[in-house]
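The complex appears here minus one protein chain, its other protein chains still in place.
Coming up: subunit A.
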Amino acid sequence: MALLQIQEPGGKQAKPLHRLAVGIDLGTTNSLVSTSCGLRVETLPDSEGEHLLPSVVHYRKDESPLVGFQAKALLVEDPLNTIASAKRLLGKSLAELKSQHGYLPFEFDNSRDDGAPAILTVAGSKDAIQVSADILSTLVSRAEASLKGALEGAVITVPAYFNDAQRQQTKDAAQLAGLNVLRLLNEPTAAAVAYGLDSEDQGNVIVFDLGGGTFDVSLLSLKRGVFEVLATGGDTNLGGDDVDHVIADWIASQMSESTGIEIPSQARLLQLANEAKHQLSDQKVATISSEAWSVKLEESTLKELTADLVRRTITSCRRVLRDAKLAVSDIDNIVMVGGSTRMPLVRDAVAEFYGKAPLTNIDPDKVVAIGAGIQADVLIGNKSADSFLLLDVNPLSLGIETMGELVEKIIPRNTTIPVAKAQEFTTFKDGQTVMTLHVVQGERELVSDCRSLAKFELREIPSMVAGAAKIRVTFQVDADGLLSVSAEELSTGKKAEIQVKPSYGLESSIIEGMLQDSHSNAQSDMETRSIKEAQLDATQLLDAIANALRVDGELLSEAEVGTLAESIKKLESIMANGSSVQIHAATEELNQVSSEFAAKRMDLHIANALRGESIDAVEKQAD
């Protein structure tokens, strides 16, 4: 029974219950929070009127940490207790971090068992999850003060390329901040959501996200309120910072040509470069001056300087089209995200490649947060159930190690999630009772080239001959992109499963590298794979024959044993360094030579079985 609403006569109609939910763009440099204010979703400012919250946290002894502009101001003064760009530490080990960044201005906590990077501050040891949680808490307080109520849920955005570990740690940070996570949303997808609803678009949309240090491109299909991610790609080491660097180098070279100029520090050069870049967002010529010296930078010169960077973004655009099996003409809209897309030369290059002008009417710094806010409003239940739905894909293939260190892909990349896929495997040796399942992520065919996510064992498999046991392995990826794996032996129903939560994840440049490697190495992988497979077949046959000889060797004459031994020897020597074709041929030969023996064994065992004696018993006697 529905509850009756009591209304004051002549009073306003009671407002339907509006549940408070926010969208959060947890960025590397800046973070934002947004919420639905009536018809529109808007980002919320702090008490000073600032929408952007610098993602910087300053830790103090016996006092709560400072977050945002106040913390950012202390970066130079107190670098050991002030942490910026914590997002880059999420899902990484200290070892990975050190090998990639060289010098880091922190003292790390070496007592952590999990190898995760934690920074020693006056307020104790802080890892990326805690720093992220402090940023999230600040945004939550801001939203609760502005909305005058407690939040019931949040949608948090993550880069499309974030792997399982990085997504999990983002969720952990939210939990630590006391947030109920409704959904982790890919950043480019959030941007498309922002535009999709505002302009009611249909068709195929490219989201081009060029931030300070990373580049992401995604292809989405929008139709009747359903957003479907068809493919994602990008370059994790490409962004506006690279543009600053090429301009800084150019300024330095201009300075060195004029006499009597002392070239300033790299930091000062980068500052000059950044100013010039911003001038060129709405002017054709920028004036760069340092003390008495000055030079003009024309847009055409900047275009030459950045030609290579821009070309790299366009290469990723091409690749995403290929992955989705679409042509340039199939693209209806291009959404621009990230401060670097304010550069006219970037917009021009994108417009030229797609043959149409990109959408730029939402602030490219806020568009992701706005999309997250819209999604939060839907998920918390403020919008009716027939409003839009978002279908996402998994960015990297997931698979399992099979014999010979090969990867069997279970869920290929760009598969729509959630997804569950099952595949049957079998035992490799007679009497094998334990199977180790090694879960990996990546595009290459060899385990050593992919990322190890987890290892677990299925035990108590009933003892059978090789190949007789049936083990079904099921991969389940949920809507947030998190994986769980289970294995079941089908005759006994014995089960083992694991929620994949690796202690730390992949450096995103490694993911990028893995994607590229998979293509450039496809050829050599294939030959390696066929050799490994041939070796495997050979090993299995050799094992079977050795076993048979041990049990029923007396069935053969001395001459027969000799012939067999010769073929075995031949196969063993070819196996070591022959080609796949040679190994196959030798295996086939041994198979022929041993077929007589196999027939004799079969006859004997059938005869024994008919006598009422089990084969098992015969084998035991022979032992």
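In this text, a residue touches a chain if its C-beta (ideal position, glycine included) is under 8 Å from a C-beta of that chain, and two chains touch if they have at least 3 such contacts; residues count from 1.
As a working rule, contacts and distances are computed from a predicted model.
Q: One chain is missing here; what is its name in UniProt, given the choices "NAD(P)/FAD-dependent oxidoreductase", "ABC-2 type transport system ATP-binding protein", "Co-chaperone protein HscB homolog" or "Fe-S cluster assembly ATPase SufC"?
A: Answer from the UniProt record of the missing subunit chain: "Co-chaperone protein HscB homolog".
Q: Among A:389, A:434 or A:565, which residue is in contact with the omitted chain in the full complex?
A: Per the contact definition at the top, the residue touching the missing chain is A:389.
Q: Can you tell me which of A:419, A:542 or A:598 touches the chain that was removed from the display?
A: A:419
Q: Where the complex has a chain not shown, which of A:107, A:330 or A:478 is the residue touching it?
A: A:478
Q: Among A:98, A:322, A:455 or A:495, which one is in touch with the chain left out?
A: A:322
Q: With the missing chain put back, which residues of subunit A would touch it? List them for me.
A: Its contact residues with the unshown chain are 152-153, 182-183, 223-226, 228, 315, 318-319, 322, 378-381, 385-386, 389-391, 415-421, 476, 478-479, 516, 519-520, 522-523.
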